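All protein chains of the complex are present and in place, except for one that has been dropped.
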Amino acid sequence: MSEVIVSLQKVNKWYGDFHVLQNIDLNVRRGERIVICGPSGSGKSTMIRCINRLEEHQSGLITVDGVELIHDLKRIEAIRKEVGMVFQHFNLFPHLTVLENLTLGPTWVLKKPLAEAQAIAMKYLERVRIPDQAHKYPGQLSGGQQQRVAIARSLCMSPKVMLFDEPTSALDPEMVKEVLDVMVSLAEETKMTMLCVTHEMGFARKVADRVIFMDRGEIVEENVPELFFGIPQTDRARQFLNQIVH
Amino acid sequence: MSTTTHTDRPALQAPPRVQARLITRLRQSLFQSPASAVLTILTIWLVLMLAPPLAQWLLVKASFQAPDAQACREAGGACWAFIREKYRLILFGAYPHAEQWRPLLATALLVASIVWTATRRLAGLQIVGLWVFTILAVATLMWGGFLGLVFVENTRWGGLPLTLILSTFGIACAFPIGILLALGRRSRMPAIKAMCVAYIELIRGVPLISLLFLSSVMLPLFLPEGLSIDKLLRAQLAIIFFAAAYVAEIVRGGLQAIPKGQYEGAESIGLSYWQQTRKIVLPQALKVVIPPLVSTFIALFKDTSLVVIIGIFDLTQAAKAALSDPAWTGFGVEAYLFIGLIYFVFCYSISRYSRSLERNLKR
Partner (left out) sequence: MSSHHRAPLKFSWNNPAFRALAYQFVVVGLAALVAYYLVSNTLHNLATRNIATGFAFLEREAGFAIGESLIEYSPSDTYARAILVGLANTLRVSAVALVLATMLGVIVGIARLSSNWLIVRLASAYVELIRNVPLLLQLLIWYAVIGELLPGPKAAFHPLPGIYLSNRGMLMPAVDGPAVAGILWGLVISVLTIVAVGRWQRSSRRRTGAQSRLWPFALMLLLLMPTVGWLLGGREFHLSIPHQSGFNFEGGWALSPELFALLVGLVTYTAGFIAEIVRAGVQSVSHGQWEAAQTLGLPRSRVLRLVILPQALRVIVPPTTSQYLNLVKNSSLAVAIGYPDLVSVVNTVLNQTGQAIEGVLIIMAAFMTVSLTVSLLMNWYNKRIALVER
């Protein structure tokens, strides 16, 4: 059994009086693919955003690759080098070309020479199948292309864990497939640990090692995809699946 | 892998007491990093250096009551007694002493109307009605001559009411002109568009001072012999034409904000250009532009202080007049601070109202 790379123990978070994460316990093993689903407002995005400190948890313990996540800038920066994130709204830097977007992190954070960073960038651009767009600006690309660039940008940092926060929710239907294909190929061709918040159940069935269902701030059910989709154990999960399957 | 379910929910927890003590919060905010700490210490040192002498001058050594200027000067601090002596002159100008309740009432009316327009969502007709009433009431109060009120000619008007009159009437009259200019600028007829663009860019490219000069020296030359306009009207006209250009740009922004679909919808029903504009386009555009219009009004209110330069007796000039009294010289700072306070209170309150209005509109 490979070791635990991300661990959340009794993690709690409040927005004012609203208890958005309730006693979350989660252990993610190296190389594991986890899909997190649930109704909106269930805290799924908040949970993964806590892992790279885009949100701050108020109680409990979060550990990434042996480093405990506390209010220490050095530790946060160290963790962020190991954890990559893909956002729902891509968040590409509009004033830089695609290539510059990809080389920004490696040159300034990993302190690589520009030529090496560019080589890495082109390699990942080919992996996401848009090497010819390297010198365009994000504003000139379609949504699906932008999201693929965003995935490549995170990969260029060689993270150990990739977080996906509803990567296809903001895309037009015909572009969802191209992004999911990239994510599937990432899962199948590398040993990347992936935590993915998504509504795309087909993706979960194909790729996930575990499916986690959250509702109202807690992890209600977790299981392998076949069992989760086939025989949901809790009422809430059953209700949710009925609403999704169309 | 095992199935995990959580069927028993733990009791709802309350958020931990994060309201740390004030000290810790202050420390976190003010001393977060070495640079921040240095800035905080520097700022506190600066305040400690400046505050005591300032407080000394403003309050401690200041004389709130003094028999004459000499006693005031010997006290060494600010001479607020000067303000007590002269405040009526500063606020109301040369208006006859006994009748000064009239400009006071007129001021209150104007302020009330402005606040009412800025903070309530009134229909177009209501706004027009309100302002027609206000204009007539203010005119009656200030000029007098009937209803038992003594006639006071407008050369004796001055101070705060005059500043308010110049700015409110300035914007009120500039409003329809500005709308026409904005419509003209968006017109597809080249001659009209060119004339409107030329006017707007010309007026916006020159300082208000030059327009005030222009109107005060050139307007008499434009008129045929025998006809003359008094100084106040010349200044008011300059302010109106100045404001019209800025109002035009704001209204143009509002017109541009209306989606093309609105125009197309109105056209498809068969409405003519003027019907479209009056019934569909303008009502929507004007609702959007109230906040920037309010800030233009505040700017105009401040700009009326420039009429000082052509010798009109507004609030700023009144201060100068008060200073010219040979018995009380050298208290310029006190006089200007007093007026500054009036301007500040007025403009700040309006801008706060306007900001809360914007927030309400956004919801």
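When the chains are written out, they are named A and B in that same order, and each has its own residue count from 1.
Here, contacts are C-beta pairs under 8 Å (C-beta built on N, C-alpha and C of every residue); 3 or more make two chains touch, one makes a residue touch a chain.
This structure is a prediction, so every number in the text was calculated from the model and none was measured.
Between the chain not shown and the residues B:Ala71, B:Ala112, B:Leu233 or B:Val333, the one that touches is B:Val333. Contact with the chain not shown here comes from a single listed residue; of B:Ala55, B:Ala71, B:Val206 or B:Ala257, that residue is B:Val206.
Against the chain not displayed here, subunit A makes contact via residues 52, 54, 73, 77, 80-81, 83-85, 87, 89, 91-95, 104-105, 107-117, 137, 139-140, 150, 153-154, 157.
Residue-level contact of subunit B with the missing chain is found at 26, 29-30, 32, 36, 39-40, 43-44, 188-192, 195, 202, 204-210, 213-214, 217-218, 220-225, 298, 302-303, 305-306, 308-309, 316, 330-333, 336-337, 339-340, 343-344, 347-348, 351.
One rule holds in what follows: only the chains that are shown with their structure count from here on.
Rounded to whole angstrom, the centroid-to-centroid distance between subunit A and subunit B, based on C-alpha atoms, equals 51 Å.
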